[in-house]
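First comes the structure, then the notes that go with it.
Note that this complex is displayed minus one protein chain, with the remaining chains in position.
Let's turn to subunit A:
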Amino acid sequence: MSLPDPVAEGVASGWRVLDGAAQTQDLHLTCDVLIIGTGAGGGMTAEVLASAGLDVLMVEEGALRTSRDFRLLEAKAYPELYQESASRKTADKAINILQGRTVGGSTTVNWTSAFRTPADTLNWWGERYGLHGLNPQAMAPWFDMAEARLGIDDWLADPNPNNSVLERGCQALGLKHGRIRRNVRGCWNLGYCGMGCATNAKQSMLVTTIPAALQHKAGLLSRARVERLLLAADGKSVQGAQGSLLRADDHSSSGYQFHLKARHVVLAAGAIGTPAILLRSGLGGAQLGKRTFLHPVSICGAVMSQRIEAYNGAPQTVYSDHFMHTQPLDGPLGYKLEVPPVHPLLVGVTLSGFGQHSAQLMQQLPQLHVMLALLRDGFHPDSQGGQVRLRSDGTPELDYPLTDVLWDGVRRSWLTMAEVQFAAGARQVQVIHEQAPLLNSWREAKEMIGQLPLKPLLARLVSAHVMGGAAMSSQPDQGVVDEYGRHWSLRNLSVIDGSVFPTSIGANPQLSVYAFALRAAHQLREALKA
């Protein structure tokens, strides 16, 4: 017996899919709507428009990889499914950024945690950015629709031991905490979501909206990197996009080009990808690329006395917002507590220290507990996020300066995480900082963490949540697009992905991207049919 692969079956049944690497000449295609990027935003948009009878073409830089390619192997998954082999970094290299780069985008590799955009975030956008139409009541139907489409529901199985540690620690300290909803159907509880779902349980774009769009005669061109948009002579609209086809190695250009013409173009290449395409097209604008947010994540490891096997079981099922929604939004940075899945390659790369010290920690992998704090950036006046810019070869880079207000949040979050881990019975705790030793008690931790120097590349920070860079605004000069993702100056261009958010979300962002994408896509569908 082997596992079914509905996407491979669909392709065999004659879906309109083109592999850039298989082309032996330049490609010229025409469609009604061109969607650039097939992640959370692109996938949702494709289904809405294709099912309305529009001729949709999706173009994706990554390859079409399906469940039969997902082998639960980090060394295979990262180069094949992630931007820059999962080693994309901010300009000073202080924050490691995870983003997907395959059909389905980050949704193909994400960890399935599903939160609605917090009400305080939506209200803030109304108050500060004049985006009053995006209040919690107005957004509720779109969240409902996204949840129904993607099977987002309570996860009824017990948390794995890694998540249970967080729950126990919160209980012991009286911190508010809760269970996480997930976008899965018939989940096997394996714990390998980050390497692509081998059983097709995860309701990513790869197995939901993209197959639906293809079923409605949409086309998909993979291994095709969009370089720039083609502007019309009047400079007020776009004609389509052009770029390079990639080889079977997924990375180098094959030498062939593609030219795609469309009535309407949707940019859905993700925060970093979308601003980069606009920058390469010479479509600057004062706000473009600015205010790109990451939910910078600080990390704390603990050695428990019992087996945790944090590589097994649904990766994220417990969270705590105790330090997120209990204090002013624009005060010292709030943070959300979660745990990550723990697999050898990612842990090996992420743990601080070297030699004997890390060897001993790695040997205790089954007892290792890891906790994350996601810092809510973009609300405090000194938290302006980063800026996407282009390297001389045209590839994007995010310059994200680490400010004092962020470091303050990092230190407070380390203290919290160490305290929670000790409260849950940790034997030893180590914050992920090059100069942090293994600590034996909460008292020792408190003392030590207070003294750690806060410098880039001493503290290890990561992010899997890139947001902003082509923000929505109520006034043309204050953002890049309006609340439906319509570009302020190019009339047939929309941005529908995580780059439209004016601040970070303050919760894992996939469901926010889905809901805003549905809202924008329905508006676009009406406009295009009219």
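Just so it is clear, a contact is a pair of C-beta atoms (placed from the backbone, for glycine too) under 8 Å apart; a residue touches a chain by one contact, two chains touch by 3 or more; residues count from 1.
The rule is short, and it goes like this: contacts and distances are computed from a predicted model.
Between the names "Twin-arginine translocation pathway signal protein", "Heme exporter protein B", "Pyruvate dehydrogenase E1 component subunit alpha" or "Cytochrome o ubiquinol oxidase subunit I", the one given in UniProt for the chain missing from this structure view is "Twin-arginine translocation pathway signal protein". Interface note: of A:E47, A:E60, A:E74 or A:E338, the residue touching the hidden chain in the full complex is A:E74. Checked against the hidden chain, the listed residues A:W188, A:Y256, A:W442 or A:W488 yield one contact partner: A:W188. Only one of the listed residues, A:R16, A:R149, A:H251 or A:R280, touches the absent chain: A:H251. Contact with the chain not shown here comes from a single listed residue; of A:T30, A:S305, A:Q327 or A:Q363, that residue is A:Q363. In the full complex, subunit A contacts the hidden chain through residues 1-3, 68, 71-75, 78-79, 84-85, 87, 92-93, 188, 190-192, 198-199, 251, 311-312, 343-345, 347-349, 354-360, 362-363, 365-366, 391, 393, 395, 401-404, 407, 434-435, 454-458.
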